[in-house]
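The other protein chains are all here in position, but one chain of the complex has been omitted.
What follows is chain A.
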Amino acid sequence: MHIVVCIKQVPDSAQIRIHPVTNTIMRQGVPAIINPYDLFSLEEALRIKDRTGARVTVLTMGPPMAENSLRKALSFGADAAVLLTDRKFAGSDTLATSYALTSAIRKLAEEEPVDIVFCGKQTVDGDTAQVGPGIATRLGLQQLTYISSIDSVDTQAREIVVHRRSEGGVQVLKTALPCMITMLEGTNSIRFGSMDDMFRAARTPLRVWSKDDAAADETKVGLKGSPTVVSKVFVPKPKAEKAKFIEAEGGTADAFAAAAVEAIFAAQPKLSTDLLARAAQG
């Protein structure tokens, strides 16, 4: 078994601030982390490794500093890491990104066929949930998104059974390998790697691939390979009016509450009739 886990290094968005004057993103000092959603998929891959002895390769496309995220993934227990990095990839949208990653996965598969590709449910910076389905479609993998549990992986019969979240319930799906899986958040939590893994993570040579190493077609990556164009970036419009502050005589909670009820019913007469009608019934 060979499993590839696609991870993305993202800025820790909880710490992103917008410059109040220039409206630009202040990235300085914002730490980079592995996209949190990817860790649920990595952990699931490592669990399959525990059960079946599968090899786990982590793959990322990004700038050279994304090496940190790959080393982190190795320290959790991944076996090998590939950094796909090339100026030509800059500006890739999801279609171009899934193409570039697919090229690298094809290359990896030449060495050892790939049985499962894991992606995160979505990224916290791109937040599109499109790259996983893009990879699955390009490679002709069975697509299993929003997976809440993997019930069984039969390496002999090459079958997998999963629970997939859908509207109003869970689908139990059975399919054949190879497949692409995105895990739902909260389904597991990433392990601490062993001491051995930590040492290995520091020593393991990273494979650093360019566009040519991955045999990616130049016209299909970067801005050129991206059908979408960002035409505008802007700060959400502030509302013209601020809230009307409710005044209350004496400032007691009861006085505020009474004034608020009046203000609500004055602003929404329909609401008051609805509520009164409901109260009258029950």
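To be clear about the criterion, a contact is a pair of C-beta atoms (placed from the backbone, for glycine too) under 8 Å apart; a residue touches a chain by one contact, two chains touch by 3 or more; residues count from 1.
By definition in this document, contacts and distances are computed from a predicted model.
Asker: So one subunit is absent here. Using its UniProt record, which name fits best from "Elongation factor 4", "Cytochrome c domain-containing protein", "NADH-quinone oxidoreductase subunit F" or "Electron transfer flavoprotein subunit alpha/FixB family protein"?
Answerer: "Electron transfer flavoprotein subunit alpha/FixB family protein"
Asker: Which candidate, A:29, A:205 or A:227, sits in contact with the chain we can't see?
Answerer: With A:29, A:205 or A:227 as choices, the missing chain is touched by A:227.
Asker: Which residues does chain A use to touch the chain missing from this display?
Answerer: 13-14, 16, 18, 23, 25, 91, 93-95, 98, 124-125, 127-134, 136-138, 142-146, 161, 163-176, 186, 223-224, 226-236, 238-239, 242-246, 252-254, 256-258, 260-261, 263-264, 267-268, 270-271, 274-276, 278-280
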